[in-house]
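Missing here is one protein chain; the remaining ones are kept as they sit in the complex.
What follows is chain A.
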């Protein structure tokens, strides 16, 4: 457990906020107060380092903006808050639950919308509490990575990646639609070391990012057209004799069909589609084709387009043709599920009705039977992040009760009737895995909860207890069990064996790396039905998806809306989180980055306010003229600035991606297929 040094009590933590790096942290506590935070040197991937968001957690934990007590709002969105006790809050919620049950003889009017604000295993207690009530309505899917997950599932049968340290063994690292200098900083030292050993680092991105700045070679593509580039490279590499025939012959399925498909592709057309000169692509193909270990890191950005899944399948196919998959320092890496093998008792489905999280408002509106009457939100700020914001508000207006569990008065909290204060990872116990590195670590409790904050688990237990006092048998959620006993039941022998421990409490001695192969697919036996890399996937065909990785023309700006609007991750934020921690916020106002030529055409200068609009709405942003974005793309960074009326996704149609259902239950969102025009204010 916690140990002492210099009068400090030191505890271990893992940052749980949906980040590639999912860092190990040490909290230093004196007299019950968190005084400093450092990285945990025992974490083999984050190695004692933290990003600035992590370094700044004390500001977040003790922020004067944190919610201290349960609150009731007299009139949704009115800002007339009233402090209530936990008993009162539970009373209001339970009375509504029982009233709805009596009126509708169903538990379907209760709806849950939760996502990634905290990826700790015990945060599934929210689902657990809901599932204990009977069949409820729950938002399912992921706004983030669904299409890419499915693509790799079709090609290789499972989501597996190499240890990020493998990048040091690469001859070429391709960072494709990923900006680790902002979103996975602990991976950069591996990339630097690879460069020092002579590796070439290539960044492929529509925008000149901080990572592009560190690369040896930056190749700019049109958004959503990475598939064209991947297939052009694959064709040139194979047809120039640089493919790995041995890999193709022994470890793939469907090659003859894919070979024919490649043969019929027109390189000039593909080059035009991705916006590059063919000569440059040939140059790139020569570099890639003539080296051994090619490590491709495919980011989430490139699959946030309508054909995002096909794009990743095309990149996978390129990886297969080079024969790099399964090679130390090679392969196509996206995300993994290797260390997520918990029992997930909380997720046992009592026959729920699931709504696509990405079209939540629309689905609420189109329910055939039993409409939703009450919404519970946790680990999410859907009003800031969802597409179709206006419709969402309208749908929320129809509900009888909205409960949000939060640390801050986010847009969603401000549109709720009851807000319950949530603990941070320093105030609760949990276990947190990562989807990029292979480490798992423990969150110990360092300090008492901030004022009256409670964890999702405690809130679930309190609600179940209160419900059962009102009406015995309403909830089967275990109300007496400790977080530790829940963890006992979440772990299993397989997971323990992977981590080389016999009990999760051993994680207090330091995070553990799962004993999975450091090189993904090193056995070259794939998890697909054929055991091979599948250029041709019958599974995809069964899902009504073309069985062969294919090029599909993406969307492009035209007519009234001549610019792409790309809303990528901010440096100092994580989705809607952290931007409210003022010391981190660089921009006090939401900013849009505009190419100098484009800005000149409109007569816009840095600092000026501009209206960015399309048929869905208008948002006002501050212009920043920058050559880092091309002339046909406007770039904004997503996030939630308190007090700001600007919701980037008000301009977003929320088009579905081609894939995502198999992995996450719903298709993803083509967040980056958004087209706009702008004018100075």
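Here is the rule we use: contacts are C-beta pairs under 8 Å (C-beta built on N, C-alpha and C of every residue); 3 or more make two chains touch, one makes a residue touch a chain; residues count from 1.
By our rule, contacts and distances are computed from a predicted model.
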Inset, instruction - Pick, from "4Fe-4S ferredoxin, iron-sulpur binding domain-containing protein", "Metalloprotease", "Carbohydrate ABC transporter permease" or "Hydrogenase expression/formation protein", the protein name that UniProt gives for the chain of this complex that is not shown. - result: "4Fe-4S ferredoxin, iron-sulpur binding domain-containing protein"
Inset, instruction - Looking beyond the chains shown, say which of A:37, A:67, A:151 or A:440 touches the absent one. - result: A:37
Legend entry - Sole residue of A:504, A:593 or A:613 that reaches the chain not shown, by the stated touch rule: A:593
Legend entry - Full-complex contact with the absent chain, from A:88, A:345 or A:606: A:606
Inset, instruction - Spell out the interface residues on chain A facing the chain that's missing from view. - result: 35-39, 48-52, 54-56, 58-59, 181-182, 185-186, 188-189, 192, 201, 208, 210, 212-222, 275-276, 280, 570-572, 583-584, 586-587, 591, 593, 595, 606-607, 624, 626, 628, 630-631, 637
